[in-house]
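Of the protein chains in this complex, one is absent; all others appear in place.
As written, the chains take the letters A, B and C, and residue 1 is the first residue of each chain.
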Amino acid sequence: MQEPSYGAGLWHFASYVDRYATDGYRDPVGTLECLQMAGRVGSLSAVDLNWPFSPNDLTTTEIRTALEAARLRAVAVTPEIYTRTFARGGFTNPDVSVRAQAIDLVARAAELARDLGCDYVKLWPGQDGVDYPFQADHRELWKYSVDAVRELATAFPDMRFAIEYKPREPRNRMLFSSAAVTLLAIEEIGRDNVGILLDFGHSLYGGESPAEAARLIISRGRLFAIDVNDNLRGWDDDMVVGSVHPLETFEFFHALVDAGWEGIWQLDQFPFREDPVEAARVGVETMRGFHRALERLDWDALRAAQSAQDALAAQRIAKRALYGALAETQDGSP
Amino acid sequence: MQEPSYGAGLWHFASYVDRYATDGYRDPVGTLECLQMAGRVGSLSAVDLNWPFSPNDLTTTEIRTALEAARLRAVAVTPEIYTRTFARGGFTNPDVSVRAQAIDLVARAAELARDLGCDYVKLWPGQDGVDYPFQADHRELWKYSVDAVRELATAFPDMRFAIEYKPREPRNRMLFSSAAVTLLAIEEIGRDNVGILLDFGHSLYGGESPAEAARLIISRGRLFAIDVNDNLRGWDDDMVVGSVHPLETFEFFHALVDAGWEGIWQLDQFPFREDPVEAARVGVETMRGFHRALERLDWDALRAAQSAQDALAAQRIAKRALYGALAETQDGSP
Amino acid sequence: MQEPSYGAGLWHFASYVDRYATDGYRDPVGTLECLQMAGRVGSLSAVDLNWPFSPNDLTTTEIRTALEAARLRAVAVTPEIYTRTFARGGFTNPDVSVRAQAIDLVARAAELARDLGCDYVKLWPGQDGVDYPFQADHRELWKYSVDAVRELATAFPDMRFAIEYKPREPRNRMLFSSAAVTLLAIEEIGRDNVGILLDFGHSLYGGESPAEAARLIISRGRLFAIDVNDNLRGWDDDMVVGSVHPLETFEFFHALVDAGWEGIWQLDQFPFREDPVEAARVGVETMRGFHRALERLDWDALRAAQSAQDALAAQRIAKRALYGALAETQDGSP
Partner (left out) sequence: MQEPSYGAGLWHFASYVDRYATDGYRDPVGTLECLQMAGRVGSLSAVDLNWPFSPNDLTTTEIRTALEAARLRAVAVTPEIYTRTFARGGFTNPDVSVRAQAIDLVARAAELARDLGCDYVKLWPGQDGVDYPFQADHRELWKYSVDAVRELATAFPDMRFAIEYKPREPRNRMLFSSAAVTLLAIEEIGRDNVGILLDFGHSLYGGESPAEAARLIISRGRLFAIDVNDNLRGWDDDMVVGSVHPLETFEFFHALVDAGWEGIWQLDQFPFREDPVEAARVGVETMRGFHRALERLDWDALRAAQSAQDALAAQRIAKRALYGALAETQDGSP
């Protein structure tokens, strides 16, 4: 097996605000500084760039230079269709002109992504959905969403669009809420260049088995990208990979590798109160542990146990590989 | 608007056991006695019959006579593919002979349903899925499920099969876990006579908006039946309709009627510690309240508010209709 | 029964940010403007003032003038011990000097509260707790918390301190997480002037029955204040009162009035995407509906049904009073 490539959403290195710490958890961090920090991790080779940049007059050349300096490539661009303009919805905003603005922002992101040689544009319409019972006609929101993504996919036939689903936050109920809902929408969109970014944490706290969701999306040829992190199953805590659920995360890695999935193993952690570079290092180190565990794994034995649906046997085989690899990984760490 | 028809799963009137009260919450109640109780409710016109009957040598004639005496018709048969034989799975059992038994049991239920003039056979494979991470190859379980339902739908082209999805229980993770997952499976099954039974409570505690799920299923022409109840959003409590979430239940009724859905408004309550006849009466009374509320509703105003996605306005319009109708309904009750 | 007094946390009228809409859901709103908006609601008589004010050089005189102009009184001051300085904890910060800053900020808030004639200082140490398994020695955090509150209560024997508990957010796990945990801490604090602010939504999404929690706190003489709102049971959504759970909210009001509790009926709503004045009006209107429902309620019948633990009877009695009152309230609204 070839050494996997690791990446991170660039926001991993930014400062955060929330509704309480309105003055931010750190001083604001610009895009170039984030890129430097990503480079300092040492084990990352790709980043997903949220855009507009900060400051927003950074040129593509400046970004390209900073990427090179940090030995990173831009795997994706994530247009921020979830800021104040889009507070009442991006693609699903009741105001047609705001919907047009959302589509336009993504279109410009697609041009940037093309320019930077990215693999895909990530679509995360986090403000699309509802807060209250009775607030909207769900068919209308669905139509708006499907039409918007189709329009974009048609306009950029050479670019891929990866929808990142999530049950909720910031909206109380997001429209693209699960793997299966998103697959149904993609089918209606009817374009080959639309797929899914599966975020492990979104899947977990949405009540899915992430491994099962991955299998389902792959079976339809739509798994364009993944993000990894962890949480306490009640919210999108974006904690460090493997800090709570090592077994289910390993099951997720196993499902992907078993299915022959290839892509960037990418972090979507929010280290609110931790050092971002150190948190990324731990994340990558843990992902390496999972890959080593897959090398140790007795694949035939696992297949037999799974075929017999023998939970105790399957877990024993998985744990033997996992704990050995993680022990080794831990021993190698400072 | 024509007076809606109300129904109930016949198990509403049975005795229950659980892992603690292993001696049952009441004395065992046979099928004929359940039918008598259903008749005593006074406002039910249809029942979904779980089968095999109790005792299991009851003849179809005896059932038909009891149905007539209670002025009920059998809208569906629910084969019990979740008892001990199927503890490790019905359609997804690792043992091919048990899978065959599950299919055979459903086939015989389909014959009974045809014989009784039912609208559909309900499929609720509650033991199909997994308990532990790594326990099974999810693709294999998916294939077993899709193949089994397709086989049945093909064998009984004149009968409809309604899959009732549920996130979990008794399995820790059920395969048919959500509206969207089930729609994807139905698409692969590729038969027109396979659809969905949407249980309000399953949808609610699975994190869906039941109204949104209904819209989605209807948009694909697959909403064959519904069940109504309530819960505390963390489990399938099968409480009396409207006892916790009157607004979301009303939104669900609104979505169905707005979409022109026609069918039986059916209870799936488990009155563990309440009088079953009385609990059913409260359930029907509350459902009548929702239908009256739809008559009071200012549909145009709601449409406008929803189109503007104005939560406060939409809720005001909905509440005005709902509380007036429920107040009237309550005043008429003993 | 005397007309109840209604209040609101002043942040109800502010602008919000979150980790996505970092540019805020509205333009920033200063304290004086918030007070004007609170006044425009028309039915509020009290506000809980978060502090430091915005801008932070507002004088007490300016505040007092604005309060008078809006015909409001300040019932409480809420020191913001959850901003960047306290990101890694206020009372429980690992750094002793930050712990001292938190205590100092509260002390100055207590002086302000005394000056403004408030009933209490609210303590909401939202950053106190942990994010990760193994992160801290829970005994140490507990001791820090208990010592800090005791020090404050001792320093201000004439002022009351109300701890607002919450399961989580912004910390993944807050220390003062439930009614019972907080009562145990208060007992160790050992001062009469320390009590609890029960936020309905915190209680609900924390898995408590808010009515039961209220009874427990009142039984120990520690219910100093309440906040009301609603949510979808998975997070602190701070939605408009009664928009999801009218029955449980009514049960909460019933428990408080039955126990003879007296205080301000206070909103803690976060209308991210709604008009704040209108959202407050709906909140107060709904609370008035609950109070009218208590006048309609057949108290003796409810007592008898509850004594028999007869769920169907108790619900029937409660619903009859509630829906009648809410229907009336709705009819009176525009």
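By our rule, a residue touches a chain if its C-beta (ideal position, glycine included) is under 8 Å from a C-beta of that chain, and two chains touch if they have at least 3 such contacts.
Note that the structure is predicted; figures quoted are calculated from it, not measured.
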Selected from A:G39, A:G89 or A:P246 as touching the chain missing from the view: A:P246
Contacting the left-out chain in the complete assembly, out of B:L232, B:L247 or B:I264: B:L232
Contacts of subunit C with the absent chain, listed as residue ranges: 88-89, 92, 94, 130-140, 142, 167, 173, 177-178, 180-181, 183-184, 206-209, 211-212, 215-216, 219, 247-248, 251, 254-255, 302-303, 306-311, 314-315, 317-318
Interface with the unshown chain - residue positions in subunit B: 16-26, 80, 82-84, 86-88, 126-127, 131-133, 168-170, 172-173, 232, 234-235, 237, 239-240, 243-244, 270, 272-273
Where the missing chain touches subunit A, by residue: 207, 232-234, 240, 243-248, 273-275, 278-279, 282, 311-312, 315-316, 319-320, 323-324, 326-327, 330-331, 333
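Everything below uses one rule, namely that only the chains that are shown with their structure count from here on.
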Intercentroid distance (Cα basis), subunit C paired with subunit B, Å: 39
CA centroid of subunit A to CA centroid of subunit B, Å: 35
Subunit A residues counted as touching two or more neighbouring chains: 88, 131-133, 173
